[in-house]
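Handing you a structure now.
For this view, one protein chain was removed and the others were kept in their places.
Letters A and B mark the chains in the order given here, with residues in each chain numbered from 1 onward.
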Amino acid sequence: MIHKTAIVSEKAKIGNDVKIGAFTTIYDNVIIEDNTEVGPYCELGVESTFSEGLPLHIGHDSLIRSHSIFYEGSSIGNRLRTGHRVIVRELSIIGEHFHLGTLSDIQGHCRIGNYVRTHSNVHIGQNTVIGNYVWIFPYTVFTNDPHPPSATQRGVIVEDYAVIATMCVILPGVKIGRCSLVGAHSLVKRDVDPKTIVVGSPAKPVGPTSKIKLLDNTEKSAYPWTKHYHKGYSQNDIYRWINENND
Amino acid sequence: MIHKTAIVSEKAKIGNDVKIGAFTTIYDNVIIEDNTEVGPYCELGVESTFSEGLPLHIGHDSLIRSHSIFYEGSSIGNRLRTGHRVIVRELSIIGEHFHLGTLSDIQGHCRIGNYVRTHSNVHIGQNTVIGNYVWIFPYTVFTNDPHPPSATQRGVIVEDYAVIATMCVILPGVKIGRCSLVGAHSLVKRDVDPKTIVVGSPAKPVGPTSKIKLLDNTEKSAYPWTKHYHKGYSQNDIYRWINENND
Partner (left out) sequence: MIHKTAIVSEKAKIGNDVKIGAFTTIYDNVIIEDNTEVGPYCELGVESTFSEGLPLHIGHDSLIRSHSIFYEGSSIGNRLRTGHRVIVRELSIIGEHFHLGTLSDIQGHCRIGNYVRTHSNVHIGQNTVIGNYVWIFPYTVFTNDPHPPSATQRGVIVEDYAVIATMCVILPGVKIGRCSLVGAHSLVKRDVDPKTIVVGSPAKPVGPTSKIKLLDNTEKSAYPWTKHYHKGYSQNDIYRWINENND
């Protein structure tokens, strides 16, 4: 299960049925739970002076694809699934069923809930706080410094079920409201109200998310997306989403 | 020709005069034609449940630079040339003389013609269709989901000789017309007519491509670019481009 070319510290705590790929390095301060697969060319548990001695903790039934880097001092829940070449730095607490797209970069000191999914090349600045069931699409950046460079940090806050489309910049301290939608190529300077669409540079509200219709000729609204998109979610969640009047 | 640290499956079909770099992994379901060079730290033929059992096929006289990842189930024509850290996922059919820039990411299920060139950090979503002699510049993203997240996919279509400049987002299902030019930092929501310049967020037409002049004091138009830029193209193409009235 551990490739002969992998370098695995004897101090690392490796669960049962963990697979570790060729040329991968597992450093000392790492806990990997059962039934997780770590692809080739990865580094897990990179030392950091900011990690406060905390280990890297990877939950069970996870898949970390090749060329990925995780620092010590972060904890990721069960059923993590990454693309290739992701980075997660120190002191982030991340929930279960997290999907992190290829080349995405979590700068550390973040709080991320359950069932969050990012696509490729998402850059999440330090001190970002993300709720549950959030979607973030490629080449989106969450910033944190209101007058760069400075020692001040105001992390972005994203509430549950929000969707942020491709190539957006979210400015420091902005709150993206529950079930809202940020359109592609937007610069978000102000808080986004729940269930609201914002678009543009700078982004402005253009109406409720409910006005976007599915393209399947049903005339149903595409949002909340929980009404029609269920791939990979639990039966409990799906049941709730279908039967609730609203999210 | 095969570095002693490389891991090459006995099942892979490796042509003559193929060079494989240090720490590179070649999996089972791979065909590499003659005279191709694969740099160090690459993975070729990554397994995928979506590959339908098809092999990765790399044409002859190709150069894959280091840290690149190719899945099984895609076919790339002769004289491929990549930057570093590219990714090509499954079930894409790509023509000859393809140049794929550093950190570019082809998500799979794409059709790409001959002599297409992307610069660095180009992200090509699933189901994109690209013609021949197309240019795509850094940090441009082709999307495919009209109301994300959803199960609906409408790939971008790019016609021959089109040029898409730096950091553009092309929205799902948009057609970029033959010989058109998308200016830098544009968000393209609507189809772009042939030989037309569009710019802005959202992008709007601002005139024919012929109005952009070369900066060499000749007063000649910079488009079609085939009239003045010939590096790496065949003598036949160059002859045709110079002598035709138009492309």
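Following the convention adopted for this analysis, contacts are C-beta pairs under 8 Å (C-beta built on N, C-alpha and C of every residue); 3 or more make two chains touch, one makes a residue touch a chain.
Just so we're clear, the structure is a prediction, and the values are computed from it rather than from any experiment.
Visitor: Which residue, B:Tyr27, B:Tyr41 or B:Trp241, contacts the hidden chain when the whole complex is considered?
Guide: With B:Tyr27, B:Tyr41 or B:Trp241 as choices, the missing chain is touched by B:Tyr41.
Visitor: Which candidate, A:Ile93, A:Leu187, A:Ile212 or A:Ile238, sits in contact with the chain we can't see?
Guide: Candidates A:Ile93, A:Leu187, A:Ile212 or A:Ile238; residue touching the omitted chain: A:Leu187.
Visitor: Which listed residue (A:Val38, A:Leu56 or A:Ile69) would be found touching the missing chain in the intact complex?
Guide: Of the candidates A:Val38, A:Leu56 or A:Ile69, A:Ile69 is in touch with the missing chain.
Visitor: In the complete complex, which positions of subunit A touch the hidden chain?
Guide: 7, 23, 25, 41, 43, 46, 67, 69, 85, 87, 103, 105, 107, 121, 123, 139, 141, 143, 146-152, 154, 167, 169, 171, 187, 201
Visitor: Touching residues of subunit B against the unshown chain: what are they?
Guide: The missing chain touches subunit B at positions 5, 22-23, 40-41, 66-67, 84-85, 102-103, 117, 120-121, 135, 137-139, 163, 165-167, 184-185, 200-201, 212, 214-216, 222-223, 225, 228-229, 231.
Going forward, only the chains that are shown with their structure count from here on.
Visitor: Approximately how many whole Å separate the CA-defined centres of subunit A and subunit B?
Guide: 28
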